[in-house]
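First up is the structure itself, then whatever we jot down about it.
The complex is shown incomplete by one protein chain, all other protein chains being positioned as in the whole.
Up next, chain A:
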Amino acid sequence: MKATTADPGTRPEIRKDGGDVLRRWWTSESNEFAGRNLALIGVLVVLIALGALTRPDLYGDPDWVRNNVFTILQQASAIGVVTVGMTFVIIGGGIDLSVGAIMALAGVWATTVATQSFGAGGMIFTAIAVGVGTGLVNGLLISYGRLVPFIATLAMMVAARGLAASISGKQTQISGNATINGIASTEILGVPLLVIILVVVVAAGWVLLNRTTFGRRTVAVGGNPEAARLAGINVRRHTLLLYALSGLCCGIGALMLTAQANSAQAAMANLYELDAIAAAIIGGTLLSGGRGTIVGALFGVLVFSTITNLFAINNLTTESQNMIKGGIIVAAVLIQQFRFGSLTKLFSRTA
């Protein structure tokens, strides 16, 4: 037996030239994208390959494939926008359980008869204002009212659905506005507008998180609020802004969903909060705050909408889809925990 494998308690020192360099490469900041998201890209590739294998008749048609890619992206668009806001909130050390309810409220309010009479501009303004307004209420309750985020946003989740049901008279509010409905079918240079909105929001989120003071403060507040306060960051105000940002994303998402369904309903965007949290987490965002990536969250959303698509083209049930979803959440987080650093350790130990 070799000396290197005799004591599993100490880190193997051989392969310093190989394993260690590799490990440093995978875990270094510049390769965070590859290290964290490669697993998710792998999952996406596997899912698409499974689709091509099970339905070669469909995947043999290039027009269908192009159309399907945009379908998957469009299905991911509204939840993707909301997930960007959710990722900021979670990185900042909070949680927002009210996103689905806020989307329903914003959508329903924007489609009431009274609001629709102001035209598309009125509807857009209303949805955004309701989103930001409810986000601010969440933020005020949490940062200045000192409520735990879980409780404050849980209360908002219940209250916003109630308010949405009351405003809509429990009826489906049909949007008769051609401009709003047109958002779902407009294409610019062959790319659906919904996909463009998603890309713009994700890009804006990435810049905000990685290239601005606001982003650095978010990470600081989520990582250690006390240290952030001592460093001169107004933690309360920052927390308030994070929830307002999440609300803004909900308002945009609500408009996208309303455009897609040509209507809004108090029950719509059901359980979006859980999908958004799951997508953020499997995208590499730490649930306890202080770390996370926007691009990872986008991949998380894409994995979910690709699964839905794969199951639909093979006529499989929603139940089995949900079980697979659960498995993927666990697998993705496990893969992140045993990242490549641990894997090289594993290999060198068994070598």
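Basically, contacts are C-beta pairs under 8 Å (C-beta built on N, C-alpha and C of every residue); 3 or more make two chains touch, one makes a residue touch a chain; residues count from 1.
Here is the rule we use: contacts and distances are computed from a predicted model.
For the chain of the complex excluded from view, the name given in UniProt is "Ribose transport system substrate-binding protein" [choices: "Ribose transport system substrate-binding protein", "Ferritin-like domain-containing protein", "Fluoride-specific ion channel FluC" or "DoxX family membrane protein"]. Touch with the chain that is not drawn comes from one residue among A:T83, A:S98, A:T153 or A:N181, which is A:N181. Of the options A:I41, A:L208, A:A267 or A:I324, the residue whose C-beta touches the omitted chain is A:A267.
For chain A, the residues in touch with the chain missing from this view are 55, 58, 61, 64, 67-68, 71, 74-75, 109, 112-115, 133-134, 136-137, 140-141, 144-146, 159, 161, 163-174, 181, 184-185, 257, 260-270, 308-309, 312-315, 317-319.
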